[in-house]
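With one protein chain removed, the remaining protein chains of the complex are shown where they sit.
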Amino acid sequence: MITAFISSAIPLGVPLLYGSTGEIVTEKSGHLNLGIPGIMYVGGIGGVIGAFLYELACGNDIANMNPALAILIPLLCSIGGAILMGLLYSFLTVTLRVNQNVTGLALTTFGIGLGNFFGGSLIKLVDSDMPSIVLTKTSSFFRASLPFADDLGWFGEIFLSHDFLTYLSIVVALVVSFVLNRTRVGLNLRAVGENPATADAAGIHVTRYKYVATCLGSAIAGLGGLQYVMAYANGVWSNDAFGDRGWMAIALVIFALWKPTMAIFGSFLFGALCNANNYINGLGDATQELFKMLPYVVTIIVLVITSMRKKREHQPPQGLGLPYFREER
Amino acid sequence: MATQAAIELRNITKTFGHVVANKNVSLTVARGEILSILGENGSGKTTLMNMISGIYFPDEGEIFIDGKEAVITSPKDAFDYKIGMIHQHFKLVDVFSATENIVLGLNEAGKYNLEAAEDRVKTICERYGFEVEPKKKVYTMSVSEKQTVEIIKVLYRGADILILDEPTAVLTPQETQKLFAVLRRMRDDGKAIIIITHKLHEVLSLSDRVAVLRKGEYIGTVNTAETNEAELTEMMVGKKIELNIHRSEPKNTVPRLEVHHIDCTNREGVLVLDDVSFTANSGEILGIAGIAGSGQRELLEAIAGLQKLDSGAVLYNNPQTGNMDNLCSKTPLQIRELGVRLSFVPEDRLGMGLVGNMDIVDNMMLRSYTKGKGVFLERKPPKELAEHIIDELEVVTPGVNTPVRRLSGGNVQKVLVGREIAAAPTVFMAAYPVRGLDINSSYTIYNLLNQQKEQGVAVIFVGEDLDVLLELCDRILVIGSGRVNGIVDARTATKEEIGLLMTKTDGGKQNG
Partner (left out) sequence: MADTTVKKHREPLLHIAKRDDMVWWKACLIRLSAILLALLLVGIISSLLTGEGFGGVYSIMLRGAFGRIFQGKTSLLWRFFQQTAILLCLSLAVTPAFKMRFWNCGAEGQALIGGLAAMVCMMKLGGKMPEWLLIVVIVVFSCLAGAVWGVIPALFKAHYKTNETLFTLMMNYVATQIVAYYVYLTGKGSGIIQPVSTGNLPVIAGLPYLLNILIVCVLMVVLFVYLKYSKHGYEIAVVGESQNTARYIGIRVKKVIIRTMLLSGALCGVAGLLLVAGTDHSINTNTVGGQGFTAIMVSWLGHFNPFVMALISGLVVFLRSGAGKVADSFFLNGSFADIVSGVVILFLVGCEFFIRYSVKIRRGKKGGNA
């Protein structure tokens, strides 16, 4: 029971981890990207479209499908879609210096609209009875886990039974953490987010860093959407199913104090919270709905507690949310 | 080598919107030479240097490095030409260590290795006699330490053309001497050095040649040995002026404000005011001198009711009632309700004293908007006040409905000081009221302060230019690390004496 609970919390936490790692990268460049929820949608639908087309090309027969391509095509489509959204966000906020909050919110509405539009169109295209599109074949490739995981009891179930995107999410978080803290690029990026004028005077190409960080962050976040559809949801896309995980991912960034390693811990904790209602016995339908409130309430509590601490190193990047214009007078 | 200029500017022009910041400026600097760029605030010195260091790009004109035309579009390009600039407002990341700031943006060959960089920093320190701890975080540093980090940052990049923008503004006289010694050593090393300043005696004691700018235009270059203060002033201002402040003897002084043993801790838990006591008398200007960030701001804010105090008392001798009112732990509104007429010109003009995006009328209203019955605003009296101030202080503005951020620095300050004086204060506090102002505006402000003093107001003046403090004030309180290090008679004290007092308690820490 406990094993199953923990084991099922992990894949639920993965989209959050991708989302918050991506958001951390973006925020370190001084941009609060509230478009992440929309970008994760686009990442998800990108993967769906890629998988759909590839399945179609293979005549909907799993025997014709090449495992590498079956994974690579959705992966690239997902990342590509997310990066396009990231580019749009950077163009508006970095080049055109539009307010970041407004751009982000607009992009979220836009991204969710895109996701639902393409999702809905595909559903109509296959003429399915259910309001969803099913890509179990592709999903089976994504869900492939270590063959010996089942033989290792609870240890195997908790740590080894997951899809590769789950492990990748942890790797990505660790790599991001390493790059931020131990490399020259990371130092420069942090300087851009803290004080772009200083970074600029030090010869750092501020605009380039902001663009790259935002697009990279979007790409990482987009993978969260992909993992959700392909691994967690068994390749079933239904509109609005991804829900509000994107917002939670953004809140997690504050919880994690802008540290990807903390985000790993945080996202699995939140994964567990999202899942709690399914593992408490005897809840009625109505009470279930109340329990679904849990992650949001916990997020709020976390926000409040974090804001009460005042340590200098635990503050958001100083330039967060502010546009940079070199010739400001 | 000696004949060829390290850097030459030809007919540089730069405009911002309608403002011409530089017009047809040409000048040269040779290696092994220190060139001063002299000009009033707003004369375009910084803009000109920003074009050499790649922050701005000139609209017209050319820059030559070692005789060859150079295009500098970004600070990175400037580094490639071995140009390094030390900005007046330090370009440092607060949460980084000294070394992290120094290697920022570099693309050194090999692995990223902070320890190796720290060793190199230490080597540079030894060579020029700097004292900086490579691992120290910038937000815990004093101003002179930060400046040292900036200089090392430039040297680390191998710069041999150095630009320093107003480097002495935040230093004590002793620290200034130390800096000059370093600069001379660098000059003897064969580096070309440009120093921006508006202080004449520094120009004369340090530089080989002086280039003068006035209102964005290049006036000329003279050899320091062949000039004097009067000539330079004339070049700088455009006319012969008397730079004397008329100081009258204080009359009918009574203690107006008594500060007793106040302590104040800031949000980070640092003690910023430590057992501060003094008395401000009516009809007298009390100067406050100290290194920037030694507690001056907190002190004034404490009196104005903007800082929570840990202990102590601020007593106000109310001339109307004859009572001693304690202002401690009262809000600005409660202080006003007590009938205390206290005016305050804060250091941060557009961030605290005024609202940049509001027009002059609405800024006048800041002090008076609660007046009048009902829930609605009365815009008529503040409009009249705005018109009066524009008239009286000769504020240059398109109209009363212009947002104040659109005005020049001097005019912004006139609006702020004018509003504060209009409240007919009994205590008038001003923090760095002439910072960034041109000479004429500065003297307007000095005259206004003197007028207040003659009308029996207790004036408290926080300044950074010790020469001005000594000329303007009656007594000078020297503050260091939140403590009162001494109160001296401004008529007899010397600059060096005050400089020593400024660093008295923790002299070791302040050396850079």
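Think of it as A and B in the order they're written, each chain with its own count starting at 1.
As a working rule, a contact is a pair of C-beta atoms (placed from the backbone, for glycine too) under 8 Å apart; a residue touches a chain by one contact, two chains touch by 3 or more.
Remember, it's a predicted structure, so these values are computed and weren't measured experimentally.
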For the chain that's been dropped from view, list the shown partners it touches. A, B
Full-complex touch with the removed chain, picking from B:K215, B:R367, B:R435 or B:K504, is B:R367
Filtering A:I112, A:L165, A:A233 or A:M262 for touch with the omitted chain leaves A:I112
Which residue among B:I37, B:I55, B:I72 or B:M502 touches the omitted chain? B:I72
Of A:L165, A:M230 or A:I254, which sits in contact with the chain we cannot see? A:I254
Touching residues on subunit B - with respect to the absent chain: 10, 16-18, 57, 59, 62, 64-66, 68-73, 77, 80-81, 304-306, 331-336, 344, 346, 348, 351-358, 362, 365-367, 369-370, 375-377, 406
List the residues of subunit A that touch the chain left out of this view. 32, 34, 88, 92, 95-99, 101-103, 105-110, 112-121, 124, 239, 244, 247, 250-251, 254, 284-287, 289-290, 292-293, 296-297, 299-300, 303-304, 307-308, 325, 327-329
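Everything that follows uses one rule, which is that only the chains that are shown with their structure count from here on.
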Quick one: report the Å distance separating subunit A from subunit B, using the average Cα coordinate of each chain. 46
Touch list for subunit B against partner subunit A, complex: 16, 53, 55-56, 74-76, 78-79, 85, 87, 91-96, 100-101, 103-108, 112, 139, 153, 267-268
The subunit A residues in contact with subunit B across the complex are 182-184, 187-188, 190-191, 194-195, 197-205, 310, 312-313, 318, 326-327, 329
